[in-house]
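Accompanying notes for the structure given below.
The complex appears here minus one protein chain, its other protein chains still in place.
Chains: A and B, in written order; residue numbering restarts at 1 for each.
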Amino acid sequence: MRPADRALLLLLAGVAAFTLCFADAARLRGAAGADEAERTRLVAQLRLTDLALFTEARYTRHPSQADLHSAFQDHPLAFEHFPSGSLIGPPPGLVQSHSKVGGDGTAIPAAEVSK
Amino acid sequence: MKLWLAKQRYLIDFTLASLARRKARNLGLLFVYIVLVFMLASVTLYTHALRQEAARVLAASPEVILQRMVAGRHDLIPPGYQERIGRIRGVQKVEGRLWGYYYDAVTKANYTFMVPAENAPAAGEIIVGPALERARGLAKNNGISFRSYSGKLHTFIVAEVLPQASELVSADLVLMSEASFRAFFDYPAGHYTDIALSVANPLEVRNVAVKLAAALPDARPILRDEVLRTYASIFDWREGIVLALLSAAILAFGILAWEKASGLSAEEKREIGILKAIGWETGDVIKMKFWEGLLISLTAFLIGFVAAYVHVFHFSASLFEPVLKGWAVLYPRFQLTPHIDGVQVATLFFFTVVPYAAAVLVPIWKAAITDPDSVMRS
Partner (left out) sequence: MIELHSIRKAFNQGHDNEYWALDGIDLHIEAKKVTALRGPSGSGKTTLLTIVGCLSRPTEGRVRLLGEDISGLPERFLTEIRRRRFGFIFQQFNLIRGLAALDNIILPAYPTGRPRRELLDRAEELLAGLKLGHRRHAKVEWLSGGEQQRVAICRALINDPEVLIADEPTANLDTHLAGEFMGILEGLAAQGRTILLTSHDPLVVESAVVQRVVDMRDGKLLSSPR
């Protein structure tokens, strides 16, 4: 076979594999429905708020429940202890709420609170 | 059309032959390129699927969690606190949650102890997460002892192990009855860790939060929206390792493209002169080089992407495991459901294929528009 035809065929195979990825993804999504329902059921039953991705510290195990200070428990200038701490940033709600020193704890504007 | 195809095949023939002449170098380049796409695609696929998963699963989490803050720290909910919430319109249920952390010196791992609101195990029994099952070699009906913070040893019977399918949310959980929990932690009676509120109408959640904040100034309501947003921005490109990976990849890619764009060897210039002299048009030369760029970058993209897909969704992104594990001893084993974002894939395609193809073309352009009579000399 000519080099060009071989290359084009290879490319075509690549494109086919690429499309197959999406087909496979759809198949797996279909098959995962029951498992996902299981997870959702557990989250609802246990009132869970976080994924159990990183178990080494409070603020990595439950990032959404962490207060602003938990990452700096030891010292405000303490370096990050855990590699996972560099994978998850501060929860956006938290940063926002503390950006105005109202201290009401959520992203609700202070004006609304006083109403 | 047929003629066009025949011509392109000739151009590809030629470009392949010239690539084959520097086989080791070009294969090396292709390899680096594939690894690059693989890394970027793996990160993209993994993070997107994880965010999707979080969004779907955590959509079932409570609408509002109320924490009490003392001196910037999460503190216990004292007795009578729940009553102070009083009746807020739209709030269906107010429940105290009981949960906490336990450090197991045997495995050097942290567990999350929790009292389920529904279907709590009987006193003296626990339900454990799948990671715990692995780490401690537990099975149903096994006994296990934990030394509490007060120094007393408590023994529990494993009544059940949570299904492996739920591991992403339940890996380190130890579920027990309220009585066991309070006894184990010496948890003061009537106190709770925090409060979960269910609000039926999603439109009312903000109002509820505003009223909560007004009624309980020392409380901090955490809305489900905020939880979801926390996970929507997890593994943001600016964060630590992702950024490091990204900048390394961009640097590598820059070197790759620079190497191509910085100019042609004298040999290549001579060849272009010859081709033009024997009757190739400038356009033919450029198309030939265009094919070179396209073949390499497309091959790299396709192989890199498919490998990344298999890596992330069939091998649980195992190459990332050391990074994701961090210092954690308990690491959830989970197979992400492949949610792929077409826009992200298109972006990845654009940023990996186009710059390279362009980098190949730039110097050619300059060489190809020079006069062909130079081949008569030298």
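Basically, contacts are C-beta pairs under 8 Å (C-beta built on N, C-alpha and C of every residue); 3 or more make two chains touch, one makes a residue touch a chain.
Predicted model, so just to flag it, every value in this text is computed and none were measured.
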Touched by the hidden chain, restricted to displayed chains: B
Selected from B:Asp186, B:Asp218, B:Glu259 or B:Glu281 as touching the chain missing from the view: B:Glu281
Touching residues on chain B - with respect to the absent chain: 3-4, 6-7, 9-11, 13-14, 17-18, 20-21, 267, 270-271, 274-284, 371-373, 375-378
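Keep this in mind: only the chains that are shown with their structure count from here on.
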Rounded Å distance between chain A and chain B, as computed from the means of their C-alpha atoms: 7
Chain B to chain A touching residues, read off their complex: 8-10, 12-13, 16-17, 50, 53-54, 56-62, 65, 67, 69, 72-74, 95, 97, 101, 109-112, 114, 116-119, 129, 131, 162-163, 165-173, 175, 194, 196, 206, 209-210, 213-214, 217, 219-223, 225-227, 229-231, 233-236, 238-242, 295, 298-299, 302-303, 305-306, 309, 313, 323-324, 326-332, 337-340
Residues of chain A touching chain B in the complex: 2-5, 7-8, 10-11, 14-15, 17-18, 21-22, 24-25, 28-29, 32, 34-36, 38-58, 60-61, 63-65, 67-70, 80-89, 91-94, 104-108, 112-115
